[in-house]
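Sending over a structure as structure tokens; questions will come in a sec.
Note that this complex is displayed minus one protein chain, with the remaining chains in position.
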Amino acid sequence: MAGKIFAVVVALITIVTAYCVIAHVWWMPVDISVHGPKIDHQIEETVLVAGLLFIAGQVVLAAFVFLYGGARNRIKQIPGGAKPLIVFAFLLVGTEIVALSFIGSKAWGAVYFEAPDPASMRVDVQAGQFAYYFRYPGPDGKFGSLHPDLINEGNQNYFGLDTDHDADAKDDIVTAELAIPVNKPILLTLHSKDVGHSFYARELRIQQDFVPGLNIPVHFTATQTGRFEIVCTQLCGLGHYNMKAYLSVLSPSDFDDWLRKQASMQ
Amino acid sequence: MFAATAEKNIFLGVKIMPATAAQAAVHHAPPQGFIRKYIFSVDHKVIGIQYLTMSLVAVFVGMALSWAMRIHLAWPDAHIPLLGWLSPSGAPGGLMTPEYYLSLMTMHGTIMAFFVLTAAPLAGFGNFILPIQVGAADMAFPRLNMSSFWVTLVGFILACATFFIPDGPPLSGWTAYAPLSAVGSVAGPGQGWGQNLWGLSIVCFCIASLLGALNFIVTTLDLRTKGMTLPRLPLSTWGWFIDAWVSLLAFAVLLPTCLLLVLDRLAGTSFFIPSGLVINDQLQPHSGGSPLLFQHLFWFFGHPEVYIIILPAFGIVSHIMPTFIRKPLVGGWKVITFAEVAVGTLSFVVWGHHMFVSGMSPFMAMVFSVPTLFITIPSVIAVLVWVFSLYHANIRFDTPLLFSLGFVSLFISGGIGGFFLAQPSTDSYLHATSFVVGHFHFTMGLSAIFATLAGFYYWFPKMFGRMMNEKLGKVHFWLSFVLVYCVFMTMHLTGFAGAVRRYSALVDDFMVPLIPANKFMTIAALLLGATQFIFLFNAIWSRFKGPKAPNNPWDATTLEWDTTSPPPFDNFGGRQITVYHGPMEYDGEASVMQTSPAESVAGT
Partner (left out) sequence: MSQSAIAAVTHHEVVMEASPYAMDKKKLGMWVFIVSDACSFAAFLFAYGYMRVGAPVWGTPFGFSSILNGVVMTAVLLSSSLTMLAATHASQTGEKASAGKWLGITMLLGTIFAALHLREWFKLIAEGWRLFYNPAGGAAQFGAAFFSVTGLHLTHVVTGVIVLAFIARGYRQGRYDETHVETAGLYWHFVDLVWMFVFPLMYLMNAH
């Protein structure tokens, strides 16, 4: 009796889980980046491959437990012993792994192995306990150098710019929101003011840690306008849960207006 | 020296240094007095029970921390009076602050991963059972064994002590990434003495684990009785033996990692802290260090650690199943054991999969992804062995077997999640979401715990001489099995929505719709916690009032069942133990004990 119940319970769990995944009860938001479809495709492939293995494993387990309870069954091993199992594991799982790796490398490569477009719009991103700040290079197209000893949140000098002596820094535009024009290649450089943080924009299908001491480039092109959240996913202290910024993807003219307005507020 | 030992008395079967009989009399005479028998005992059985007792306390502490966390996630305005008493600054009036949430989370992970999951299946059961299963009178180094336990206990006490210091426990997670963990109290509450005590606790655990691993390895190789060739070792002993090697090499790296972290914190070094950090408006004096160096060192230990946790589970389940399915496992001892060796070996070359989005070279990400995916193969082989051994078996659904079957189902579920996390492209979306939390809870928190519980119900009669209550055991199993799926499969699913982990509250626009799911998980988790008290009651009540257990209540074949329940102080009462068969001589109702000269029934 216990065996039959076990089989039914496992079957139910498998069905409910499979349903929740296939019906996308909780799922990824729509992707808004050029490389997004590749990542989504990889996730779907993995759902298929892993899902089939999950269902098969649980169903066979349930079936055997259902069938072979009690003392009536004739004891015998599966034909061929362990060899077919080993062969199956190597062949089937091995093939799946090779396929996933091969296709997946293209998805990964789309994000990291392709060089950024030389005409990318550059934005410098600083993460610190517990906010993001963004910096546009301004009309001169150059970023001023950073001086951590000059950082002063009270004076809103979040980046530690030396606007008195550094010509490049004078026209840098610092904002608390990341606005970008749609369909234009963007190159972000991520650095941290204090501890580790992360840049997670679900719709962009991008997640990249900020590592103190490093300047990490991330590039992408957004394909839809809208307002999206960027949240921190690397434990950074008590404000970690609340650390976020908004990504605004705007039409080119809206973006120009926004940038001009931000520049006037510096 | 080699004369027949028939006329010798209590020193039979016991190590004797030929040089002086006086030392022999001291070394392994039955212990006298309460202190020597139950407190500072060198007897591996007592030490095993001491580890299990510590882990039992630790698991309830760890669970209580998780209840507090889950209550806060579902009902952020809830007042928990006990917390308010424990830490007036962390939870004023019982209302949990964000930093206290992170502290509870840090200690939940630390206590569970080390003092429950690494200690109980390996040091707890391994210590009690392994020497008996190989036919020895004790571990190779009994006094070293005793030291290992007491050092572990000191580590546990230090971890618990963090709750009682003014600033509370650290909040950097069990993974303690630098620089957050390295710069000291400027980074937040608990990052002063809390982190120091934490580091000291881990250092104690490392040292104890290394010495314990040494004991397991030497005992298994050197102290096997006549006829106990390596192929005849029980699969649980193989699991502990292989695990001891992984443990030896992995903890050997965690120890320096913690020492370097302590140097950064207390001695002004900059192994992990780069220059130019401004924390709390203060420019930090360090320069030149690398947070990624910490991650490499930590995860070089951290990944094998999860296999250190699961390998004894593999061994325990592989050992228990034949008893209750009344046939040997498919492939005998070789297939499962080789799968364990493969898993243990590969576990050392995959650590970078924790660092795909860390800023490590994306090319290295691809490099680490390949063995991470390939480790699936021996894991799948193991699962196939357990599942297909059920084919044409005679399954007896006693509680140990139910928990073993539960283990198999949970391990399949947990392993499947690994496919998503092993590939950098898919991991870039799922990293640091509740998908990861679901995945590691399934594999470590659920599978390993179910295997440990299977072992507990299986070996309880041997350890305490009494049977546990079967009905309560079954209730414990069914409730736990369904509820763990409710909590942790839901976590996988919310992970697909991008639900971020280690958040003390769900306030982001996309997190708010996940609150109902979180409430569901909280209620299931609290029910799951309540269920464990059934087990606790069963264990404690049966210890004193359970029906007396025979030598071999399960009709099993290995050496521990060929002695009394509980065994005498030297395990076999001075008998010469000779092994004639492998450990899986089962054929339906029939079975042949390893120590029986009767004919084999299963051809092993």
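For reference, chains read A and B in written order, and residue numbers begin at 1 within each chain.
Everything that follows uses one rule, which is that contacts are C-beta pairs under 8 Å (C-beta built on N, C-alpha and C of every residue); 3 or more make two chains touch, one makes a residue touch a chain.
Just so it is clear, the model here is predicted, and its values are computed rather than measured.
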Chains on display which the left-out chain touches in the complete complex: B
Among B:240, B:271 or B:586, the residue in touch with the chain that has been omitted: B:271
Selected from B:222, B:281 or B:470 as touching the chain missing from the view: B:222
Of B:290, B:423 or B:522, the residue in touch with the unshown chain: B:290
Which of B:40, B:75 or B:141 contacts the chain that the document leaves out: B:141
Footprint left on chain B by the chain that the document does not show: 1-2, 5, 8, 11-20, 23, 140-141, 210, 213-215, 217-218, 221-230, 248-249, 251-253, 255-257, 259-260, 263, 267-271, 285-290, 293, 296-297, 300, 576, 578-579
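Convention: only the chains that are shown with their structure count from here on.
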Centroid spacing, where centroids are CA-atom means, of chain A and chain B in whole angstrom: 31
Footprint of chain A on chain B - complex, ascending: 97-99, 102, 171-173, 177, 179-180, 183, 187-189, 273-281, 283, 289-292, 325-328, 330-332, 335, 357-359, 362-363, 365-366, 369-370, 373-374, 376-378, 380-381, 383-385, 387-388, 390-397, 402, 405, 408-409, 412-413, 416-417, 419-420, 423-426, 428-429, 431-433, 474, 478, 481-482, 485, 489, 493-494, 496-510, 514, 517, 587-589
Touch list for chain A against partner chain B, complex: 2-3, 5-6, 9-10, 13, 17, 20-21, 24-29, 38-39, 42-43, 46, 49-51, 53-54, 57-58, 60-61, 64-65, 68-78, 81-82, 85-86, 88-90, 93-94, 97, 100-101, 104-105, 107-108, 111-113, 128-129, 148-149, 151, 153, 160, 192-196, 198, 200, 202, 205-214, 216, 229, 231-242, 244
